[in-house]
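Take a look at the structure below.
What you see is the complex with one protein chain gone and the rest in place.
Up next, chain A:
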Amino acid sequence: MNQAVTTSRSRLTALARAEMTLLGRSKGTLVAALFVPLMLPFTVLSVVGEMDLEDAGLTVGTVVLPAAVGFSLLFAVYSALVGIFVTRREELVLKRLRTGEVRDAEILAGASLPAVTIGLVQSLVLTAGCAVLLDVSAPEAPHLVALGLLSGLVMCAALAAVTASFTRTVESAQVTSLPLLLVSMLGSGIAVPLEMLPDRLASVCELLPLSPVILLVRDGWTGGLSAYETLGAVVTALAWTGLALFGVRRWFRWEPRR
């Protein structure tokens, strides 16, 4: 008989393992998470090829590589997790878990872990692929790339939980996750580099949640950021991550509305 007291780690493992099994059985979510981020960089590639990037000091590779990370964060992490959180809530799984020893943060972390892992692995594979295929040299400041990627993963998981709080049904999750998807693709330097936008618009777009993530990944790779710009991007990224986590504490719903 196992008389062991559970630890955070054993609980997280149990939850993440169950969640991984569920992800494997949810074909729609799995396909969207695995393949959409692999396809979208090609569409960017065809658009970017026609842009005049050299004035901005960019190459096709240094635009498509961060874009690929952005798609992975948006589809494999954010979009998938909105659906997962809503499904678990509506099935009363979250409520049932809260009757036990698991802490609230562990429930959310356990549910997020498989999607976040997919996002991480996918980002690494995509960057490696871009680096090789599009002839990008090794990153100049790997620590900034890592910081961008990590804050992006945490931020997207937390934003997914916040979005789920305002989503009543599994079906409507596809609608409620659209705003962040569209705004990020257009305004955070994923589909279009911010340098290609009018200055005033670009300076507003720099404040969007995924903008500093994309900036840190891209310019961490090229080494094109000044210390001042780096600081600005790091502060914005951490501020959004903190804000998203606060939003989860403030608004997350553990059970369906009556």
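In this section, a contact is a pair of C-beta atoms (placed from the backbone, for glycine too) under 8 Å apart; a residue touches a chain by one contact, two chains touch by 3 or more; residues count from 1.
In the analysis below, contacts and distances are computed from a predicted model.
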**Complete:** By UniProt, of "Multidrug ABC transporter ATPase", "Na+/H+ antiporter subunit B", "Sodium:solute symporter" or "Thiamine-binding periplasmic protein", the chain left out is "Multidrug ABC transporter ATPase"
**Message:** Which candidate, A:T13, A:T59, A:T117 or A:T176, sits in contact with the chain we can't see?
**Reply:** A:T13
**Fill in**
Sole touch to the unshown chain from A:S26, A:T117 or A:Q174: residue A:S26
**Prompt:** If the missing chain were put back, which residues of chain A would it touch?
**Reply:** 1-6, 10-11, 13-15, 17-18, 21-22, 25-26, 88, 91-93, 95-103, 258
